[in-house]
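All protein chains but one are shown in place.
Chain lettering (A, B and C) follows the sequence in which the chains are written, and residue indices restart at 1 in each chain.
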Amino acid sequence: MTNQRLHIQVFGQLSEILGSTGVDIPFFADTNELRKWLLTEYPALDKLPFLIAVDKKVSQTSTPLNENAVIALLPPFSGG
Amino acid sequence: MTNQRLHIQVFGQLSEILGSTGVDIPFFADTNELRKWLLTEYPALDKLPFLIAVDKKVSQTSTPLNENAVIALLPPFSGG
Amino acid sequence: MEAKKIKNIFVQGAISPAFIADSIAGHQSKTTIGGHSIFLGQVRADMINGQKVVGIEYTSYVEMALDKMQEIREDIFAKYELSCAHVYHSLGMVLTGEICLFVFTSAPHRRSAIDACNELVERIKAELPVWGKELLEGEGHQWKVNN
Partner (left out) sequence: MEAKKIKNIFVQGAISPAFIADSIAGHQSKTTIGGHSIFLGQVRADMINGQKVVGIEYTSYVEMALDKMQEIREDIFAKYELSCAHVYHSLGMVLTGEICLFVFTSAPHRRSAIDACNELVERIKAELPVWGKELLEGEGHQWKVNN
């Protein structure tokens, strides 16, 4: 299990904070764990509320993750 | 005073009922009197609610008239 | 803000998509505008007692309509933070599928533009002395009723 990794896509202002539009990170079992790790790894994230999408749906509570999950970090939307 | 006449403009469906887009009629002192006379003279008006405009304003209650008043009969509006 | 000069709103016949495009393009130099709201009235081919409507012939008590429109404009500009507002209504014949009413509001923020456009449309239909005569296929007509 420890060989598993997660790939996350990073959008908008978050790509400036993480320095990339996509990062490979250690595996976490759910989005709560993932969020906790991200806030530790990138303290600047604390200033910007963000959503985590799993398989193109916004994770409302904690969503279980697997290695094939399509994960994306979404800053506040500002279309239109 | 009996020489005085009123000229009224007639719009929309009312011009079909009155047979003209403008008619000269006897003088009446206010729009209530005018309305009463019109309903007697043109019984078909009873079927169609209509407004009387005096000097380009809809008469809400009874409006006094004079020979120079610009009077118009307006059937229900259907613009747009 | 708007001058007090009475604006004409009436155009002969249908309002073309090209005219609408020109109106939109004319607002691209106004860079304080953030949103436009547009309403277009289009003539429907309703069936009336088995006969199809082929067009509507519009007439108006023009002098009174323009006075009333001016009053409505002033109310709308007092009530909403607008950059501009334009109204065009057809007179004469408009065929089914053609556009007979074009209401166009612009504002820094969408809420004002949308609410003002909506209120303009409702007031135009309720308060302007304009009449539509629905012409039927073959022959005959019926006077349009707003609701």
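Keep this in mind: a residue touches a chain if its C-beta (ideal position, glycine included) is under 8 Å from a C-beta of that chain, and two chains touch if they have at least 3 such contacts.
Everything numeric here is computed off the predicted structure, so don't read it as measured data.
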Discussion item. Among the chains you can see, which ones touch the chain that has been omitted?
Written reply: A, C
Practice prompt. Would you mind spotting which of A:Q13, A:N32 or A:S62 touches the chain that isn't drawn?
Written response: A:Q13
Practice prompt. Go through subunit A and note every residue touching the omitted chain.
Written response: 9, 11-13, 53, 56-57, 72, 74-80
Discussion item. Touching the absent chain: which residues on subunit C qualify?
Written reply: 17-18, 20-22, 24-25, 27-45, 96-99, 106, 108, 110, 113-114, 118, 121
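The rule is short, and it goes like this: only the chains that are shown with their structure count from here on.
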Practice prompt. Would you mind pulling out the distance in Å between where the CA atoms of subunit B average out and where those of subunit C do?
Written response: 27
Practice prompt. Mind checking the centre-to-centre distance between subunit A and subunit B? Centres are C-alpha means, answer in whole Å.
Written response: 73
Practice prompt. Could you please state the distance in Å, as a whole number, between where the Cα atoms of subunit A are centred and where those of subunit C are centred?
Written response: 49
Worksheet entry | Residues of subunit B engaged with two or more neighbouring chains | none
Worksheet item: For subunit C, which residues are shared contacts with two or more other chains?
Response: none
